[in-house]
Structures are given as structure tokens and as C-alpha cells.
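For chain A:
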Amino acid sequence: MSDYNFAYLDEQTKRMIRRAILKGLAIPGYQVPFASREMPMPYGWGTGGVQVSAAVLMPDDVFKVIDQGADDTTNAVSIRKFFERTAEVAVTEATTEATVIQTRHRIPETPLTEGQVLVYQVPIPEPLRFLEPRETETRKMHSLEEYGLMHVKLYEDIARHGQIATSYAYPVKVEGRYVMDPSPIPKFDNPKMEMAAIQLFGAGREQRIYALPPYTKVVSLDFEDYPFEASKPDKACDLCGAEHSYLDEVITDDQGGRMFVCSDTDYCASRRAAGHRGALAAEDAA
Partner candidate 1 sequence: MIEIRDVSKEFTLHNQGSAVIPVMAGASLSVQPGECVGLVGSSGAGKSTLMRMIYGNYLAAGGEIRVGGVDVVSAEPREILALRRERLGYVSQFLRVVPRVATLDVVAEPLLALGVATAQAHGRAAELLAKLNIPERLWSLSPTTFSGGEQQRVNIARGFAHDYPALLLDEPTASLDAANRAVVLELIRAAKAHGAAIVGIFHDEAARDVVCDRVVDVAQFTPQAAA
Partner candidate 2 sequence: MTPLLQVKDVTKMYGQRIGCRGVGFDLYPGEVMGIVGESGSGKSTLLNCMAGHMAPDAGEVVFHTRDRGPVDTVTMSEPERRMLGRTDWAFVHQHARDGLRMSVSAGGNIGERLMAVGARHYGDIRTQAEDWLGRVEIDAARLDDRPTAFSGGMQQRLQIARNLVTGPRLVFMDEPTGGLDVSVQARLLDLLRGLVRDMGLSAIIVTHDLAVVRLLADRLMVMKDGHVVETGLTDQVLDDPQHGYTQLLVSSVLQV
């Protein structure tokens, strides 16, 4: 056993966070204030997600961390190592094997199942802040369901760009009640939020937790004449050939060369393992 309490946080803190999580699950989309703790990492590195993960992890959980879909970035690796060390839980990169997945800015491509928990790192939990900086006022707007302002933001998008240009952190309405910021996931992922797994959102700096129970209705806001579209680059993955996964554009040289690859590294790798090949995969194989 390490010198840390299980999963780093003391038991009282975990209870406090669990209470916030339960309240969040009871009122889907509602931002529950909680007493965010100092964590051994800077704000913006996922302190909210880490605290939520610490509160829900059990000794026999299997933990996975993704950052923009990838398991191998600094942020993902360090958080995974943090819990390997402080909770001694098993870790994995395979979406299907994980019981708790902490994510920054993506939802895995492989549909999640009942019993899994998806923990989001949230930088700014308040969807109305863009137009109304007063927290007292936005809270009142939530409590009174005054959400006209959210559409003003989308109106501005269309007026300025000819279409709804908001492509990530696209606001949603939860169970016909609360308007929620889904954290900066691409809007491509929005439809996936109606899922079988539990979704928990933690904002450390802002001291807010909110949640979606399984199969919660999540509707992306839009206009009748500008309906919501879960768009992505109109390409297939150059490595695994997937046509319906979210893609990252990768610059390969200074001659204008580039390629599109799945942002979900586990999804891409398992497809390739199953024999799927993309347009540039030959080089990869060679």
C-alpha cells in the first residue's frame, strides 16, 4: 500500500463529493457547488475530473483516461499514473474493459454500456457566462428556466458566420429542463450523450459538479431553420478507414502534406487490429 489514503482524497472529502454527485444525478444538468480541494496538479489539468474520479473509484475498478480521445498524451498518462499509484487500481486503454473513464474533450467512439462511468473534466461549467458574466444572474436564469440568452449566442453565430459556428461545448438542454455545457467536447459527440453509462462532470477551479444518469434525454439547442448538425470533417480515417469517427487533422510535413486520423486512439487501434485499413495505412504497415 502507498502512503496515500485510497485514491488520494481523505474519506470526508470523498463523502462530500459523492453527495454532490448524487444530488447532480437527482437533478440532471443542475450545477451542484462543491468544496473543491487543492490537488497536486495545476487548475486546468483536470482537477475537477480527478476529484470526481477519486470519489467514485473502487479498488476493483478498471480505470482509463483519455485526453482529446488519446490515451497517450502527457495529461492522460499522468492522471492514469496518479491513480495507479494512489489507488492501485487496474488501468487500461481499452474502452470496453474500463469501468471508469476520465475524459478531456471527447466521448469514446465505442458505445458505453450500463455499469460504466464517464467522468468529464470541465473548464467552464456555466453555458450562459459568454453573455451574462454575473453568477448571481445566471443562477437565477437557471432556476427560472430563462434560457432565451442561450439562443442569442447561437443567433450571433449565424449572423456572423452564416451558420452555427459553435463546434465544441455546444449547449444542450437536459430532460427538457436545465441548459448544460457538455464541456468542450466536439458537437459531433453531442448525440452520444444519450447513453447507457453514467456521466459525471467535474469543474475543479469553478467548484461545480453536474451529472447525467443513464438514458437521460439530451437535446442540442438549435433554430428551426438552422437545425443542429453533428458535423465532422468529411473524410475517412487515413489509418483505419473509419468513416463515422471523429477525426484529427495531422500535418505531416512542411509541403502541405496532412492526414486525418481517428482522435479516439483505442478505437483506431482496435479497428486496425481487426484488419481495417485506411488510405495511408500502407506506409504505416511498411
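Selection criteria: all candidates are chains of the complex that A comes from, given by their letters.
Quick notes
As a working rule, a residue touches a chain if its C-beta (ideal position, glycine included) is under 8 Å from a C-beta of that chain, and two chains touch if they have at least 3 such contacts; residues count from 1.
This one's a predicted model, so the numbers in the text were calculated from it and none came from an experiment.
Chain contacts in this complex place chain A in touch with candidate 2, from the set 1 or 2.
Only residues 131, 144-146, 148-149, 151-152, 155-156, 158-160, 223-226 of chain A touch candidate 2 when the two sit together in their complex.
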